[in-house]
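One protein chain is absent from this view; the other protein chains keep their places.
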Amino acid sequence: MNRMSETTTTADGRQTGGVLMEMKGIILRFGGVEAIKDISFDIREGEIRAIIGPNGAGKSSMLNVISGFYVPQEGEVWFKGQRRGPMKPYEVARLGIARTFQNIALFDGMTVLDNIMTGRLNRMKSGLLSQALWWGAAEREEIKNREHVERVIDFLEIQNIRKTPVGRLPYGLKKRVELARALAAEPQILLLDEPMAGMNVEEKEDMSRFVLDVNDEFGTTIALIEHDMGVVMDLSDRVVVMDYGRKIGDGTPDEVRNNQEVIDAYLGVAHD
Amino acid sequence: DLIVPNLSYRTGAYGANGTQYADGFNDYFTLLNERDGGIGGEMVQVPECETAYNTEKGVECYEATKDTGALIYNPLSTGITYQLIPKVSVDKKVLYTPGYGRTSAKNGKVFEWVFNAPANYWDGASVAVKYLLDENGGDLNGKKIALVYHNSAYGKEPIRTLQGLAEKHGFTLSEIPIDAPGQEQKSQWLQIRRDQPDYVIMYGWGVMNQAAIQEASNIRFPMENFIGIWWSGSEVDVTPVGAKADGYKALTFHGVGMDYPVYDDLQEFVIEPGNASQGGEHVGSVLYSRGLYAALVISEAIRKAQDIAGASQIDAEQLRNGFEQLEITPERLTELGLPDFGPEIKMSCDNHGGSGMARLQQWDAEAKAWNLITEFTEPDQEIIAPLIAEDSEAYAKESGITPRDC
Amino acid sequence: MLDAENDDTLLEVNNVEVIYNHVILVLKGVSLSVPKGGITALLGGNGAGKTTTLKAISNLLASERGEVTKGSILYRGEKVAARNPAELVTKGVIQVMEGRHCFEHLTVEENLLTGAYTRRDGAAAIRRDLEMVYEYFPRLRERRKSQAGYTSGGEQQMTAMGRALMSRPEMILLDEPSMGLAPQLVEQIFQIVKAVNEGEGVTFLLAEQNTNVALRYAHYGYILENGRVVMDGPATALCENPDVKEFYLGMSDEGRKSFRDVRSYRRRKRWLA
Amino acid sequence: MLYREAGDFKTSYRDDGQTFPIRLDRWAYYAALVVAFLVVPFVINDYWANAVFVPFLIYAIAALGLNILTGYAGQVSLGTGGFMAVGAYAVYKLMTAFPEISIVIHILLAGGITAIVGMLFGLPSLRIKGFYLAVATLAAQFFLVWLFNKVPWFYNYSASGQINAPERTILGYAVTGPATSAPAKYLICLVFAFVLAWVARNLTRGMSGRKWMAIRDMDIAAEIIGVNPLTAKLSAFAMSSFFVGVAGALLFAVYLGAAEVGEAFGINKSFLVLFMIIIGGLGSIFGSFAGAAFMVLLPVLLKNVLVGGLGWPTDLAAHIELMIVGGLIVFFLIAEPHGLARLWALTKEKLRLWPFPH
């Protein structure tokens, strides 16, 4: 448990905390296909941890394991120094783990505001009855949480689409709304699955800024899957590299960048 | 004018049956209007309203017509009847449900506005058993009778009567419900094939009738031992089965066929001039005859009411009086051109159901005709009367009605 | 480059206006022309209307309750509005839709085979092309018997691309082909585009966010913002344009900046309100 | 400048969460309430009450209920008829067993009982989805109807299995039984419909509504972000069944007065209510009312036009009516798959832009 309290200094001199989450020997199979083959790595408190690898390497599956949606055949997930027993995804969410999805998973029939409000659902406690009556407790709670959500909306600059049904939004905005929903939950760990896919440079810059700010301001730990090497190398403190379900590299961006196996499997050419 | 709405159904699962009945009902009034200039000089209007055998539509029809001066309702649906029974007592309309509806409405003390002469479901069950008694020299001991019934309020009606009769006459009764619509009855008939009852009595309606007769013929159940209530005894029930339905029996409370003088008039005044309801396709069928018979009873009650009131234009209350004093004698029937068409009817303040007499008819598949095979027979009032008293009293209590003194 | 009046223009979009749901005006008069045998890129930020433009071309808007209310789209001088999407495929225009849209319950191979639905040139030719697709995307060969719904995002993207190639089209409309692909693959896909373009003479119109790669491979580019074309020109020229450099390539005068160093959110400069 | 939200600024989140954010809408709503409560009761007669208003209100309640389940929580149910039967039989048993207790309490209790039954039948929804679930709910429909038909205790051992509503009063006015006046019938249904619509609105604008919608739109994602599918689905089933149960109780006790389960609560009822919410608009309170109005009024209207107006034979009229109803359903779905509610919203959106086309 000593690793819990350890602090590390990252490449650019920032301090990250002890190990917040640790994956130990995860093996995940679908029928005959082994999507994750015995992978272990950890995520430290306050860091930005990137997971990269070619398509089909098992990155998204790994996030799904963390969120409890996939149950690995073998291996353990440790969270805050405790082994996590079998858990339903919604129980995992209650631990303070929020995420975005690779194939945007917004609730299409709801407005942007309502979508983001769902991020608050673990913080709203009023029962069915008091909600049915509305006046009083339920309304107060709603307004209190709405204020928080409005801060997130401001932060991500999506004020003007608050009342738009998300189904109509263009791709990039959807991604942002998804991020807003995850942020609204005020999570300890934020899992981002390709948050910048389908964006142009300018938008990526904005998005990067958001990620960094969340990390800085709220101290949120972030696990990030991304294919844009520029983004990954610039933002992350440490990088895990996966290929065909195996871990082929783990370390700071610089270490990874120069790892020959990583270059062969993923980067193609050494990235600048 | 006299307004007698016809709450009919010509669509839906029972539309094929409802159509024929509605035609007979309409045509008789048309005849009276065309030939006699109405009843007592008043023309009869028969506005038709489609219920599709659906209670809510039935209520809608009732509400739509009741304020137009309607005198009497005959919805040809037990479900709708139950709906209307409480309403007619408030709105003061007559409800006439010959051969269907709520059996205990026979008790005029409780059901002031409802009439169900000449016969009801319980009468039917009893007459059928009486017939079987006759067939068996008065002894049904040890016989097995199966009741195949439409699994609804209607189909369940005869159960208690039959149970009473079973006790009295020593036969065993097995009850076999069939859910609507009832096209698929294989397991029920396999059960009958296994149990080998001596007789099968059926309370069915719609497609269930044909399917049952078909299955009975499939398992080679002797048709002579298969007796349907009057709602299971029309042409549409037997013709689809073809020759194999030959010999099937059914109850009826009116005559069949077109061998009655009234048809000459119908031909002359209604059919030929093209006034027949919906083209006169069904003239003379069993259900047509039944609709016609219902119209006849109503028109006689109107006449009686006019007599009593001394006026030609009457209201529903007067019509009720007419019904309560209605007497249709065999002579009167002959006068009307329908000799021996129905049983004698004599009603009173406490008896709204007449004598309960019914008779049997049998299907001749080759001639495609129903033949009457018995005379009108009295039901076993010993069993029925107490049941009626019990059920109507329960209703009175539940609905807070104080029975009238008669 | 080839100019619009040229006989070689394969596709011409004239002043097209698109409205969704009768009220949402998305394209406000877009015109572009795609020369035969070229690679034309459609660039622009999120929500600019790239996807809508492509769908208008392949006549797929109807099922999204959108409609072209103004302007015309001509493919080889013929109005596409008069043709249903299936006919357009027969005529050689095929679209790879944004967000992959694989047939989830079909296997990867069956997905590829549906691409050949309109072909009439026999099973052998189709087999050959299937091999060709597997050559381009070896990963698909491994996964050929898996239900497409269970393959990874990138594998689905490859399936969708492969499926389009299977129809032996004359023109492919590619909507964000690079989205979600590993960098190596992005490069590879564009190389495939280039190879197909040069080898088989297939014309490409591609919508891309990855401006950098797109402009490297395209011959000509259009930049769409807010439902309008705000700039167009040969790819090389666009690459040099300082605005394009700043907004779409992320380069400032000092070269590429680290994402970490972007200290303030950019306020997007708009060419048009 | 008739219909604008411009200048109608909200200064608090509370105002922003209002049901009718636009002033004009709010006024229209109050006006409708005034008419419904203060005008209609004085002019209504038996025909209008029984043929139009009472069924409309009752079905609107049922539609609200089904809309919670199907429109908001995305669980398609074809068991509505069966659940209405539960409400009806529950209220019947309560009315006859405890005649001294107020009918209002009985109706609410009937709703509660239905909620429990609904939850029970909602359990499979945790495994079964989409049309499989829809068909599975038919199990509830057929089983419940069979049960009420078969077990004599439910119909107090009456000979035919019919149930009859005895007279019960509120403040001295009969609201059930034959002596009920048209305004009394109408008012009790109106009060229930009004209160329940308000409850439905509250539930759906708050977190429970969002949980339901999240489950509807993408159940897996919902679970991953923290919605417990068990409680979300079961609470939807319970709430929905409560509404449907109340509607069933009112249908039997106030409207029909007598009922036979197979006939009054058969599968057609389930379809009818489903129609209402789809024509009206899934996931819309207004849609529930609009759909109920449409499906109640249309047949009455058609019948009056075809038989009364054109003088066609009733059977032909009835068949053609079927064709027209069917055709209109298809037509509306094509014109606007999201129902009358969306059609209305679009009209307003256009009005807002008027006179500019976009």
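Going in written order, the chains are labelled A, B, C and D, and every chain counts its residues from 1.
Simple rule for what comes next: a contact is a pair of C-beta atoms (placed from the backbone, for glycine too) under 8 Å apart; a residue touches a chain by one contact, two chains touch by 3 or more.
One rule holds for everything that comes next: contacts and distances are computed from a predicted model.
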One chain isn't displayed here; going by UniProt, is it "Sarcosine oxidase subunit beta", "Diguanylate cyclase", "Branched-chain amino acid ABC transporter permease" or "NADH-quinone oxidoreductase subunit H"? "Branched-chain amino acid ABC transporter permease"
Touching partners, among the displayed chains, of the absent chain: A, B, C, D
With the missing chain put back, one of D:38, D:171 or D:334 would touch it. Which one? D:334
Among listed residues B:244, B:332 or B:346, the absent chain is touched only by B:244
I need the residue numbers on chain A that touch the omitted chain, in ascending order. 64, 69, 101-103, 105
Take the complete complex as the reference. Which residues in chain C touch the chain that isn't displayed? 58, 60, 62-64, 84-90, 94-97, 101-106, 110-111, 113-115, 117-118, 147, 149-150, 163-164, 167
For chain D, which residues lie in contact with the unshown chain of the complex? 70, 76, 124, 127-132, 134-136, 138-139, 142-143, 145-146, 149-150, 218, 220-221, 224, 267, 271, 274-275, 278, 282, 312-313, 315-316, 319-330, 333-334, 337
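Methods note: only the chains that are shown with their structure count from here on.
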Starting from the defined contact criterion, work out which chains touch chain A and chain B both, please. D
Please flag the chain sitting at the greatest distance from chain A, going by CA centroids. B
What is the identifier of the chain with the smallest separation between its Cα mean and the overall Cα mean? D
Whole-Å gap separating chain A and chain D, where each centre is the average of the chain's CA atoms: 42
Approximately how many whole Å separate the CA-defined centres of chain B and chain D? 37
Interface hub residues of chain D, defined as touching at least two other chains: none
Using the touch rule from the top of the page, what residues of chain B touch 2 or more other chains? none
With touch defined as at the start, can you tell me which chain C residues reach chain A in the complex? 20, 24, 43-48, 51, 98-99, 139, 143, 146, 150-155, 157-158, 176, 179-187, 209-212, 247-250, 256, 258-266, 268
Can you tell me which positions in chain C touch chain D when the two form their complex? 19, 21-25
Which residues of chain A touch chain D in their complex? 67-69, 88-90, 92-94, 98-99, 101, 105-110, 114, 117-122, 124, 126, 128, 131-134, 138-139, 142-143, 146-147, 150, 181-182, 185
